[in-house]
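All remarks here apply to the structure that follows.
Note that one protein chain is taken out, while the other chains of the complex remain in position.
And then subunit A:
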Amino acid sequence: MINKNEQISPFLVFFLVLKVQMGIGVLGFQRIIIKSAGNDSWIAVILAGLLFSIVIWCMLTLLNLHKQNLMGIHTQLFGKVLGGILNIIWISYWLFMGIAVYRTYVEVVQAWMFPQINVLTFSIVFALLIYYTVSGGFQVITGICFLGVIIPSYLILTIFFPLEYTDFRNLLPVWNHSYKEIALATKNMSLSYLGISTLLMYFPLIKQQKKANKWAQLANIITTLSYLLLIIVSIGFYSENQISRYVWATLSFWSIVQVPFVERFEYIGIATWVIFILPNICLFIWAATKGASVLFNVAPNKITMLYLVILIVVSLSLKNRDQINTFLNYMSYTGFYLYTVYIPILLCLSFIMKKKEVMHEN
């Protein structure tokens, strides 16, 4: 049923998961969690990482049970009508996640580099790039994800520049926040890990699906470690009230970077960030396309085009920081509940259904 040319090796799941987990959130997640957990934020980062390790396990158990993607599971469990409605919810979630990532990036460009940039023309050029990648099929997207991890990975070296001004004493005293504050921070932190749900769509395309769990978990560990490194340096580098003023704390690291050949490093960093977020947008748009084309039986390329028009229209209509923030908050909370509530429930339901089937047969 599945075209051999579309399949990928299990180790590539590592890049797919890592890439989609570390997206636009890297630029400014610090402010949101430090607001509630202060110097204990690093605990929240680890807890959120553990939480997502469980979510990944849930997803893969669910997928291994059914051997098909989320669309198929929905129709199998809930029938055509209810399943179809649930499918539409997930499809729109992926589509709007893609838009959220894109709009946040444009906002960074507007705030840091070109305040007067014409968003329409920029979006059209970017949409062409997305169309090219998505219409190339899943293997092309996997390739872009691979490059999206490898090419920007040099940016990790810039973490050495702020070290000159960090005071790790700020991490002390450990655990001087209440459980409630840490839990709230964990919830807010988990918003930076979202994106992994695309796994629910591409799972049938993986060869040797049993091995996928190992690679997905490894990717989750690497994500957690990267966030941990960033938050620890941020806590040392900024004082608590100071960080609450920076929307993009990671970007502000770069304004401390001084290298002889370039005066302002942010310009290089933000330009590299295109390669960092392109795979995320493509993967979300691809998942939404795939779902809709099966559901409505329309050619995928037409759907992608429609999505890109929606992407351009929505990004143009979100005008200021406030609107973008509200939009992002809605997306984050929807995502959070989809992952931590909906998926475990779905897993339980499918367990019960399977058991019934087995009993029926006996």
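Quick note on the criterion: a contact is a pair of C-beta atoms (placed from the backbone, for glycine too) under 8 Å apart; a residue touches a chain by one contact, two chains touch by 3 or more; residues count from 1.
Keep this in mind: contacts and distances are computed from a predicted model.
A chain of this complex does not appear here, and its UniProt-recorded name among "Spore germination protein", "ABC transporter ATP-binding protein", "NADH-quinone oxidoreductase subunit D" or "SWIM zinc finger family protein" is "Spore germination protein".
Among A:Y93, A:Y193 or A:Y238, only A:Y238 touches the chain left out of the display.
Those residues of subunit A that touch the chain absent from the view are 111-112, 114, 116-118, 121-122, 124-125, 128, 132, 165, 167, 169-170, 172-173, 176, 238-242, 245, 251-252, 255-256, 258, 263-264, 266.
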